[in-house]
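Of the protein chains in this complex, all but one are displayed in their positions.
== subunit A ==
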Amino acid sequence: MVATIVSAASTKYDNYPESSSRELFGEAAAEAFDGIDLTPADLDAVYVGNFMGDLIEDQGHMGPLLADHVGAREAASIRVESACASGGATVAQAVQAIEAGAAEAVLVGGVEQMSLADIAHVTDALANAADDVYENEQGLTFPGIYALIARRYMHEFGVTQADLAAVSVKNRNNAVANPLAQFQEEVSREDVLESKPIATPLRLYDACPVSDGASVVVVVSETFATAHDLDASARILGTGQSSDAVALQDRATITHMPAAERAATAAYDDAGVTPVDIDVAEVHDCFTIAEIVALEALGFYELGEGARGAVEGETALDGRLPVNPSGGLLGKGHPVGATGVGQLVELTKQLDGRHPNQVDDADTALAHNVGGSGASTTVTILGGA
């Protein structure tokens, strides 16, 4: 039973301090149902990826709240939380429900409303994705954790801050053509290297912004699509998910990401493809170093070689493997619980041939979504309809 995406939509990722999770989620869902012959009353389930609703909006129990707000009050609903991988984990749950025959039509969404709080409060809320006692209470921040990874990686593999900056330049410049992206201005390598330090060696432009936004995909079984005469936009060929220790200090290695390797292996096996089959990828670049280690874990580069992607233009829009043509988290923004679903919205457009940064002949696509500093990872592989 192959799960099929029949509609996909996102709000623009931005700061909406006057909005709320229910409004953002409703806006994305309204666009997704507009123009397809399906109504929310037809849904068996609504799965919602969300990380910090209870920390920022004092709102837990997002499953039924948002199901109600998209006109599906009676559907089975649940919030899926896996930090910044909440969106990807939500997709995996929906695919499993459809493959098991437990559901035929699922609204898979993610939402985050972060800009209601000041930056210190948001940093504090994000820190919940780390080990509270061994990391946060010792003064380690979330950027600080990635900074520890970056410093060690640079030391072991002779990578420079300018090499890291190349990732930010690529992704932020890709964002300019994407109307759904938060950042719409070109940046240079100097802009990145001269931005203010947040946790050395990482600077402000090595990091993704604080974002609000929602993304949804309507996922149905192939038989349901046929029975309801729904056109498929993309097929979900495979999913994979794995975990690692939450605290960086408890990992066997900090310069590569075994959980991502395991998730990727499972997804490739499930889809029956290998890394060379991937035409376009959206990978989790919450920090510049994160994209580099992701490219290695996903099998696109050998260990220590990932920086070559952006530095040598191989992951540019016109490179051999375009990575983050949407702008990625660095350029498009990172409304935490929405991000993993938003990646599928972008890739569905690529496979449909209607992306503002369209990759030629895109037929197989990969999304990679990370929670915390690598403690949870999902990989989803999509094929053209």
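The rule is short, and it goes like this: contacts are C-beta pairs under 8 Å (C-beta built on N, C-alpha and C of every residue); 3 or more make two chains touch, one makes a residue touch a chain; residues count from 1.
By our rule, contacts and distances are computed from a predicted model.
Asks: What name does the UniProt record list for the absent chain among "Pyruvate dehydrogenase E1 component alpha subunit", "ChsH2 C-terminal OB-fold domain-containing protein", "(4Fe-4S)-binding protein" or "ferredoxin:thioredoxin reductase"?
Replies: Answer from the record: the omitted chain is "ChsH2 C-terminal OB-fold domain-containing protein".
Asks: Quick one: which of A:24, A:52 or A:254 touches the chain that's been left out?
Replies: Answer from the full complex: A:254 touches the omitted chain.
Asks: In the whole complex, not just what's shown, which of A:26, A:63, A:144 or A:383 touches the removed chain?
Replies: A:144
Asks: Spell out, residue by residue, where the missing chain touches subunit A.
Replies: Within subunit A, the residues that touch the unshown chain are 119-121, 123-124, 127, 133-141, 143-144, 147-149, 151-152, 155, 196-202, 245, 247-250, 254.
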